[in-house]
Structure formats: structure tokens, C-alpha cells
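For this depiction, one protein chain was excluded, whereas all remaining protein chains were kept in their positions.
First chain written, first letter: the chains are A, B and C, and each begins at residue 1.
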Amino acid sequence: MLMAQSQIDGKEMLAIRGTESSGLVGSNGITKDHVDIIKGHGLVRDVITEENISRMDGNCVIIGHNRYSTAGKKKSGINCVQPFVVYTAMGTVAIAHNGELVDAKQKRKEVLHEGVGLSTDTDSELIAQMIAKAIALNVKCQYGQDIGDITRELAVTMSALNMSYSLLVMTFDRLYAIRDPFGNRPLCVGTVLSPDGNPEAFIASSESCAFPANAKFEFEVKPGEIVELSKKGIKSVWQMKPNTPLAMCIFEYVYFARNDSEIEGQQVQSVREECGKTMALEDDLEADIVGNVPDSSLSAAIGYAAQSGIIYEPVLHRNSYVGRSFIQPNDLMRQNAIKLKFGVLKKKVQNQRIVLVDDSIVRGNTMRTLVKMLKDAGAKEVHLRIASPPVKFPCFMGINIPTNLELIAAHKTIPEICEYVGADSVRYLSVDGLVSSVQKGIERVANFSPGHCTACLTGKYPVSIDL
Amino acid sequence: MLMAQSQIDGKEMLAIRGTESSGLVGSNGITKDHVDIIKGHGLVRDVITEENISRMDGNCVIIGHNRYSTAGKKKSGINCVQPFVVYTAMGTVAIAHNGELVDAKQKRKEVLHEGVGLSTDTDSELIAQMIAKAIALNVKCQYGQDIGDITRELAVTMSALNMSYSLLVMTFDRLYAIRDPFGNRPLCVGTVLSPDGNPEAFIASSESCAFPANAKFEFEVKPGEIVELSKKGIKSVWQMKPNTPLAMCIFEYVYFARNDSEIEGQQVQSVREECGKTMALEDDLEADIVGNVPDSSLSAAIGYAAQSGIIYEPVLHRNSYVGRSFIQPNDLMRQNAIKLKFGVLKKKVQNQRIVLVDDSIVRGNTMRTLVKMLKDAGAKEVHLRIASPPVKFPCFMGINIPTNLELIAAHKTIPEICEYVGADSVRYLSVDGLVSSVQKGIERVANFSPGHCTACLTGKYPVSIDL
Amino acid sequence: MLMAQSQIDGKEMLAIRGTESSGLVGSNGITKDHVDIIKGHGLVRDVITEENISRMDGNCVIIGHNRYSTAGKKKSGINCVQPFVVYTAMGTVAIAHNGELVDAKQKRKEVLHEGVGLSTDTDSELIAQMIAKAIALNVKCQYGQDIGDITRELAVTMSALNMSYSLLVMTFDRLYAIRDPFGNRPLCVGTVLSPDGNPEAFIASSESCAFPANAKFEFEVKPGEIVELSKKGIKSVWQMKPNTPLAMCIFEYVYFARNDSEIEGQQVQSVREECGKTMALEDDLEADIVGNVPDSSLSAAIGYAAQSGIIYEPVLHRNSYVGRSFIQPNDLMRQNAIKLKFGVLKKKVQNQRIVLVDDSIVRGNTMRTLVKMLKDAGAKEVHLRIASPPVKFPCFMGINIPTNLELIAAHKTIPEICEYVGADSVRYLSVDGLVSSVQKGIERVANFSPGHCTACLTGKYPVSIDL
Partner (left out) sequence: MLMAQSQIDGKEMLAIRGTESSGLVGSNGITKDHVDIIKGHGLVRDVITEENISRMDGNCVIIGHNRYSTAGKKKSGINCVQPFVVYTAMGTVAIAHNGELVDAKQKRKEVLHEGVGLSTDTDSELIAQMIAKAIALNVKCQYGQDIGDITRELAVTMSALNMSYSLLVMTFDRLYAIRDPFGNRPLCVGTVLSPDGNPEAFIASSESCAFPANAKFEFEVKPGEIVELSKKGIKSVWQMKPNTPLAMCIFEYVYFARNDSEIEGQQVQSVREECGKTMALEDDLEADIVGNVPDSSLSAAIGYAAQSGIIYEPVLHRNSYVGRSFIQPNDLMRQNAIKLKFGVLKKKVQNQRIVLVDDSIVRGNTMRTLVKMLKDAGAKEVHLRIASPPVKFPCFMGINIPTNLELIAAHKTIPEICEYVGADSVRYLSVDGLVSSVQKGIERVANFSPGHCTACLTGKYPVSIDL
């Protein structure tokens, strides 16, 4: 998740404290060559502590970045933790990047052959060096008065990039929120209001749920747009000429975004409920109760129940005190760990025909154990309903999907999956069902014609991929 | 939580691994003077690790104990961590105790004046020394053949005790599950079945949710009963003559028990849903949606929605990555921490009249912030409904309720609470409503006439308390 | 190491802070039933921290205990960490014990059959329960006026004990320092002086090096004596009638005591230097330089050099940054770890005949590697001289000597050891040489006829051992 804040009057910025981020970089708006940095691996609460957060006091611009723990391990090492900070001829620049450059390999080669050494294999450093180069070329003529303004250099850099990126860029006194022309990753801006309704700070984030409660959601950054946030306010400073189709990642709705976020004008929770409804419409099952795998799939289960008329009943308890840190060395132990994590509400499931709703299946091991637990507890039938289509293709735009071999949908047919997990039937939401569940709401609320990337579900990529 | 297991055939016992316990004691059934011990403060996953759990391999009887993190800090120090292990004239005895002796002070004085030094101020050590004394007195005559049998000594000890206790006692080759004559704390026994349906182990626990998925719930230990678990099976070995009213703690239903546990023949989740229904019956509110404070109060909210006919909608998202470890030094920071922990589903609440259901209110700070967040996000009205009666009196039977000053219900009237939290109205479930929600189901399923301790709600204690 | 302090006027006691102890217990001199406890495994600096030491503020009596890391692992578990605290009929009593009861097994059986459950298998708990029993028997008549006085109960307990023990016992307002009638373990008392020379506190310790710099060494507790320390001062309150030979552990001089301690009137460093001199007198070696294995054996090397006339030269550097925590899984790795721990001063050893002095050899692995390193660096000859006799017999009085199989001297002859370590010759100090090196100085300074236990070197035990 990306997060940035530009503050108006220098008061202590509580809102950003504890943002879900494992890297924070701040600047005081005066010193061009100094930034304050907090970085670390692990959960935000372990990295951004009371002790070190005070380093951010007095900073007028701050950007942060947090990698989801679901993300892959490809790029490790503490110096790969974003935001990436680079000293340039005009002062310090920090950047945070969501997405993945599909042509990173070629771009990297170009930079190296220009004589620039790279310290990491991250896209963020690549983009940072492109910006640094643009700055050095312009440095003499450009910085007459408004030294922190690098709009022109950013526009030059964007023109040399392909997809996919949402960027937050910080100079010593301002922030830039940038979205690639495909709009592949979400990015939105808002205003933090004081108790009496005056703007206190301007913020940008890849997820609106990161906005503090006293923030007003302003708008989503448009595909190909650069939006500047500074103490003067929010300003659209550049718009790339549109020549690409929209390709907003549909997987954000299915998996990454939080229920309390808004994307393309919709509450994410509502989209998930809608997916449940669509799934019920595509279905013709007779059953006694609809249950879910807590906690994530409650919305889809409620949607399914509402549409199908089958009553919703909790069937599983999730034990929050059993941590993920429990790494299990063998299959028996893993099964046991799942049994400790979930408890069956036995009295609810005895002699019932259950529609068990979940958001997705990865390897199928958890589901297999859950189905067994439900049947051991007396369930008559367990019908598995997955509120998203099967993921079958790799994503080159930044979503870290497990490799093909791990994904059960990539190497098993649905009957095979059904047999593997021991369910009485298995159905996934169709791709069309997902797209309509997502776009239906947008059409109602938004004044644009939506377009979504479904590459991981269909194999149709928005750009040609040269591996 | 108490947990014990007696195994039949010496296979590795996976089931007990990771039980929610911060103390485990095991014996191999042969060596009378040796036990294996794992103890520690903190979450089970930090205490009972893969590394040390292997110490339990080969043990035929094991008991475990886990204090809820909600429990008070009165008795700290690692040697206060249960189970309490004591070497006696007949070999090692380990005991785990739930509850609190109401006359501990007097009992302690007696033991000290008999010349026994005590190492802790715990009830468990007190009971352990009483058992050790009973064993030494009987040691010559008693142990002809069945050396691990201490039924007689336990019965002597029980007769000298008042309330409240559920005990698990372990000798080198067997277990005893014991409940005080008031039945104040729950305790149940079960059988772990192999894949082909044969008994593999016999287990006892204060909560049935601790039973592994392949366990059969057998029965609850009766008030005043001693049940023996050994490789021979489960056997009721002694029953105190009943001369006290039943006083099962009603707070277990409200707060402590897990949804997937069964108490007095009922699924705890169903009781909580019933509480929500009863609360709706006691209510006459007009509203648009019923929401809840995730995750605990979902059952009550669903019950309320079903009874009232008002639709259930998720209104808050709980961010599971923000830990409780965040200790906030001041009020502003605490508010901020709550804001990070919960996110409002803005599109769901705008212009809505919300019934916000929660299980309880402690200090009211979290609720105050949540109400403000909902209103900031556009909610028209927020009506708070608490699915339990206000706690107003101290518990001397082992439930660690915060001191009077902290409990908002102890020093504020309901209108004052309403004003403090900023809600449009506040209602609690009535004591009668709670009792009937709990007992209704028991009467339907059980063949006994239930009795519950409501002392913390009503001030009526099952025994006279001498402070 | 044992350490205790009784304070006169309630000022903050800095001196005791950080004493080498992993357990501290303090009492404020007023509350009979409360003590403050700090305990933990590991180095003192990790257990007794700035944060928790403040708990001791305001306490007028404190006792502490620290087990040397050289001590065995037999009795683990945090509740085996001394001082042992026991609540008795007269209030809290804490005891710290150095030594080992040779008849612990029999004593333990007696206590259990009196109906007392024991929580640990430590001698300290056994002694504590004996004291608690003595207190309960006397409790009515005894405590008219001077409630903290348990001299009589301690004398009763001592009469029932055999060897070996040095004890520090604390009641709520005073301390007792007690030595067994054999004088097996050292124990001394002193007075802490204020800058203007007035007594501020009275202290006792098993090693005088624990005394703060501003302390006056008063005297050693006599074998069989009870010395009371309280705000009134230091007082000898009981003396057992002498009927046993003196048997002070000679191994304290060789291994345990610190160079800056005084035992039996002597500077420990001087005894070690004397051992080096005696060893040179027993020797007839031609060599060029005397070197040592840093850091411990410098004194003996200097003594050897002075007596033999061969010049002392440093030949090895000890790298203090390589920690002991490096556990090496195989022999090659262990050799490598030793190589990292020590560096050869190559220019010093080239073409030299070296007398390499060390205090002792345990398994011989370190020595073997060091000899090889010296030879690799060009040493012509390496003659090993060990400033103590070979340890061949187990100690039952509290010194944890590695088991026979590990000790190279227990299963190899001196020529075999010489071959194993690759030296040109190996010699140990003779037992007579050690005894005379130790007793020579005592006779010069002390007004008593010394007697030492040499059981681990000679197999002659001061009492008959019933295993």
C-alpha cells in the first residue's frame, strides 16, 4: 500500500502514525538534502514503533509504503524496502511504487549502460535513477524559483515507461501522485479536515481505507495523470494523452483491497456481496444453510444467502490466537494447525446440507481439512462455492500469485478439485459474473466507461509480454 | 482453560499440541517421580513451540492450563503459572485449577500453621498441599496395588473446600476431572477417535472447543463429581452428596466461552444469537440497518436482525494487522489506535439509522470513537445495543472483571453512558433476558434444572463472601 | 555466588545493584508477608536490569544468588532459581544456598512423608521447608517481641543437616549468614562505609570480590557459626560445637574464586602466582619463553616465570568479541571457533621453546588446537604446564565437575594427554604442591590451622558418601 501526506501548518501529524507501512520517509520542507527514514521488515506495528515514529515530527511531507505479507519473496533485503530514497542534483527524492514494470529488464540494461550502478533489482530504483537523470539534465535551467517542482522531469520519465505503476514521489516540499495510463493500480487523494472542517493536510493512498476517519475522499487519480499535493493544496499538473485501453486490475476487488476501501466509486464490501449474489444466480443448488470460512468471505456468503433465500449460519469459528507463525514441518502437522485455527460449530452443522463460501482456493489444503471437519461433525453435504474465477495465468503487473504448480486451479479440473477437497460439489464464479459484479456498480455511479485487466483469469494481457 | 488427555496406546499425541495453554505437564505412566514441564508467559504459540513440544512425546497423561489474556495480573511470576506440580509421598501430582477459592485466606493460614511453607499465593498450590497432606496420611495403608489412584485423598480434599473450582489432577498414570458442588465452572470429557472409530485417548477440558476435531463429546462433569480418565477409559469415581444450589457462571456465555464450544448442551454461538433476539424483543427501535463491532458480536447482531426484521449490514472493518501490543501513552493516541484498528464502510452507513450491536462495554472509549467515526462518515443515527446486562459487582469466583472505577456501568447511568459515547440511544439486555436466553435452550435439551450465578450483574452471591 | 545486604538508614542502596546474581529478593523491614523478587536465567546484566532493579528501592534487607555458568544443568526451571522464597507461619523467609547436601535424598524422603509437597528437587527448598516446620512448631511461644528473629529455628535446622552449605537466610527485617561445620564453602561479612567513614550497610557474600569498593572486609563466618546482620549491626548469634575436621574446598582457589577475592586471609591472585612458582620448583625444563592461555592463567605464568628465570612473553591474543554463544556442530567447526577466539603473536613464537601455562585442561580440545596453532606459527617446542593437579573424582559437595568421560585426566595417562594435545611435554602441579601453595600463606596470616577438601583430586571425602 502507498500512503502520502502533505501538511499545511506543521502541527504534529497523528493521522499517518501507524499507517500500514513498513517504510516511511519524511522531509521538513526546508532542508533539500535531508530526509528522515524509518524502514524495516515485518508488520507495521513492529517497524513503525512509538519510539521511532517521533523522528517524523516536524516533517511537512511524508510518504510511506507497505508490502502485503501475501506478496512474494522475490525482492528481499532491507535496501529493497520502499520508499526508495535517492539524492539527486536538486536534492532528495523519495519514491514509492505499486505495480511492476513489464519491460523492467530492457530499461535496466539501458540505465546500466549509461554508467549508472544500481544497488537493487527493484523497479523503484530504476524509476528513481530515471528521475535523477532527468533532473540532472534540466538542473541548470529549471530551478529558478520553484526548486521542489519536478513535474517536467516526472512527465519525461512517465513517457519513457510502460505499465504498470502507481507512484508517490516526494521532493523536499511536495508530493506527486501518479498513475500509469492503463490505470492498472488504484490511487486516490483526499483532504484531512480539522474538527471545524478546515483542511489540515492533503493525502494520497493506493487504498482509501488508509485515509484517517477525519479525511474527505476527494477523487481517484486518473490514468496517466500527475497530481501534486503540497501545502497549497491538491492540483492536477499533467495529463498524458490517452492512447491505451483502461486495464484496472480486477484482482484488487477479489483479494487485495479492504472491505472499507472505495475503488472506482464503490464500497469494496458491496462488490464482494454482489459477487456472492451473482454466484447464487449462476447456481441452482438445494441446501439448508449458507456458511463461510471466516473471516474474509462473510460478504460473499451474505450475498449468496440473500440471493438464494437459503439462511446464513456461522459454521466455523476462527481462533484468532493461533498465529500464522506456526510453520508446520509435515502434512499431519499442517492439518493439525488448521484444526487449531478453526473450530466447528457442531450443533449448527449436524445433518445440514451446507453451502460453504470462500473467496478463493490456493492449494486446497485448508479447504480439504475444513470439509473433513464439517463432515466429521455431522454435516450431511458440503458444497463449496468460490466467489471468484479460478486463477490460471501468471501476472506480470505486480500481483504475486503463487506459481502454477501450487495453484490448484492451474493443474486440476473442477471435478478433480472437488474430489481432492472432499466436497459434494464445487463451483467458481464465472469471469463474466465477476466482471459484471464489478462493473455494474461503476456504471451506476461513475461517469466513465470501465475497463479491467483479467489477465490472470483469462490469459489476455493488456500489453504484449516479452519474457 | 484447562485441558487434559489420557492416552491408550502410547502413539504420538498430536491433538494436544498447540492447545491454548501456557503450561503443559506430562507423565509417561511409569516413572512416579518425573514429569515433563513446559511453562511460560504469553500466547500459547510462543510458549508451546515445535521445539519444546517434543518433550511431551511418549507421555501417557498430560494436563495443560492457559490463562486468558483478559485475566488480571494479580498473581504473576513464572512459578504461579499452572499446572502446579508437587512431589508427594506417593509421587508427582500436578493440578490445574479454574476458579477462585472464596475462603482462600483462611485455608492458607491453616496450612502455614501446620508447618508447610508456601512458595506462591495461588489457590493451586494451596489445594496441592492439601492433597499432599492427605496422601502422606494415607500413604502406608492405601498404596497396596493401585498406586496412582488418589480418589480417596481427592474426596477428602474436596470436602474441605468451598467454591469455586474446576480441577484437573494428574498422577503418574491417570487424570481426575473435578467440579465443585456448585458447578460454577464448566468441565467436560470426551473421547478422541481414530479414523476407524476406535478410542485413542480420553480428554477433559473446561471448554469443548479445545477438543480436537476427531473427538466425541461425552458429557459434562457433574457438580461435585470426580471423573477418572486413564488408559482404561472414563469412569465416575465419586460424587459429593448434593447440598448446594447450582450456580454455573453465566458470564461464561457472555464473554469467555468460544462460539464453537458447547456448554450445558448448547452451542455457545446459538446462545449469543438468542441474546440478540431477546434484546430485539425487549426493544422497539426504528432503524435502517443492524451492524456490529467486529468480530465478536456478529452472532448477537444476526439474532437482533432476524428478530427485528431490520437488515444486517457490515458497517465496520476490523484490521487484523494492528496488534494489541500498541500501548498508547495518551488519549489522543488511543483514539488514533482505535481508528487504525477499525475502518468504516462509508458507503454503507451514509444517511443510515444504525443499530450498533456489541457484546459489552468496558470503559466506553472504543465505543465512543467508533460512534464518532460512524457519524463522521455520514450515519444519521447510531443506536447502541449491548447484548448483556451491565456488570456492576465484583466477582470472587475467578472472573477477573476490571475494578469498579474502570467499568463504565458501575459509575454512570445509562443516559450518562449514552452521552459519553455520543450515541442516539443505548440499551443493555436485561438480566432476565439473559437468563432466559441461556436457560431456554437448556430446558429444551437437558434433563436437569439449570441454575446460574449472576452475582456480577445482580450482587446476589451463591455463598456469603467474607472479605 | 551469595550476596546479602542489611541497610541502616533506608537510603537507596546502589552498591548491590548489579551484583553478580540472577536472583534478588528484598524486604522493606515492615511488611512480614511481602517480598520483592527479581529472578531470571542468564547473565546478571540480562536479569537485573535498570528497569526492574528499581523494585528493590526502599528494601532494608536483600539477598541475592548467582549460579556460575560453569555450574551444571541438572536443576533447571525458573522456580529452581535461588533465592528460594517461602511463606511461613511467621512471615516470608528467603534462603540462598551454596554447596550441596550429601544426604539430600534421605532428607527429602522424610519431608515428603511428613505431608509436605515439594515443588522442586533443590536443596534450598528442602532446607526452606525444614525451617518452615521449625517455625510452625515454635510459632506460638517464640514471637513475643522480636518477630524477625529465627536464630533458634535455624540452629535446630543446622543440627539436622550434614554438609555442605553456606546459607544466607532473610526474614522480613534481618539476615543470617551461616556456614556448615566443615567450612566447606567460603562466606564473609563486611561493612559498607559512607564517604565520611560511617557504616551504611552490613553485607555478606560467598566472595569478597562482590563487596563494593567502599566496603570494609570484616571477617569470614566461622565453620558452624550463625551470624546475624541487621540495622543494629553484625552479631555472632550461635556457634555449633565443633566436632568435624575443617574441609574448605581447595577447588575454589584453583577455579571458582576471582583474583580480587580474599579467602582465608589471602589474595586469590597471590595463591595462583604461588601455584605457578611451586610448579616451576617441581619442574626442570629448559625453554626460551613462558606464555599463557589468556586471560585466566596469567598469574600462574608470571609465577612460573619469576621462579624459573625464563622470560614471560605474551604468545596468544584472546579476541573478546567472539562470544561463547557460538555453538559448533562438528569438530572442524569447533576447531575453527577456537582459531577465531585466539590469535597467535607469530613474531613472538617463531623458533622459540615455549612453556605454555594454563589453569586446567578439561577435554583437551582447545589445548590441542592452540598447540597446533603455535607450532604452525613456527614454535620450536611447546611444553604444557597445568597449574593444578588432575581432577579424577566426582564432587558431591556442590562443585559441578564434568562427568568422568569428559575429563581428559580421568581416562588418559599424562603421556597419552601429551600425545593427544600434541605438546612436547605435559606436567600438572602435584596435589602436595597445591596444598602447600594454598596453606603456606594462610599459616603466615591466619591464627587457625587450615584444612582443605581435596576429594576431587585424591578421592578422600570428608564424610562417607552414600550414593
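Heads up, the rule we're going with is that contacts are C-beta pairs under 8 Å (C-beta built on N, C-alpha and C of every residue); 3 or more make two chains touch, one makes a residue touch a chain.
Because the structure is predicted, anything quoted here is derived from the model rather than measured.
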Interface partners of the hidden chain - shown chains only, full complex considered: A, C
Which residue of C:167, C:298 or C:423 touches the chain not shown here: C:298
Identified contact with the non-displayed chain, of A:116, A:237 or A:431: A:116
Of C:31, C:198 or C:214, the one touching the omitted chain in the full complex: C:214
Sole residue of C:132, C:377 or C:457 that reaches the chain not shown, by the stated touch rule: C:377
Missing-partner contacts on subunit C, residue numbers: 14-15, 17-20, 43-45, 50, 209, 212-214, 217, 258-262, 266-267, 269-270, 294-295, 298-299, 302, 312, 314, 316-317, 319-323, 325-327, 329, 332-333, 336-337, 339-340, 343-348, 372-373, 376-377
Positions on subunit A contacted by the hidden chain, ascending: 37, 39, 77-79, 84-89, 93, 112-119, 121, 125, 128-129, 131-133, 135-137, 139
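We adopt the following convention: only the chains that are shown with their structure count from here on.
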Shared chain contacts [subunit A and subunit B, defined touch]: none
Far-end chain from subunit C, centres as C-alpha averages: A
Averaged-CA centre spacing for the pair subunit B and subunit A, given as whole angstrom: 38
Rounded Å distance, subunit A centre to subunit C centre (Cα mean): 61
Two or more partner chains touched - positions in subunit C: none
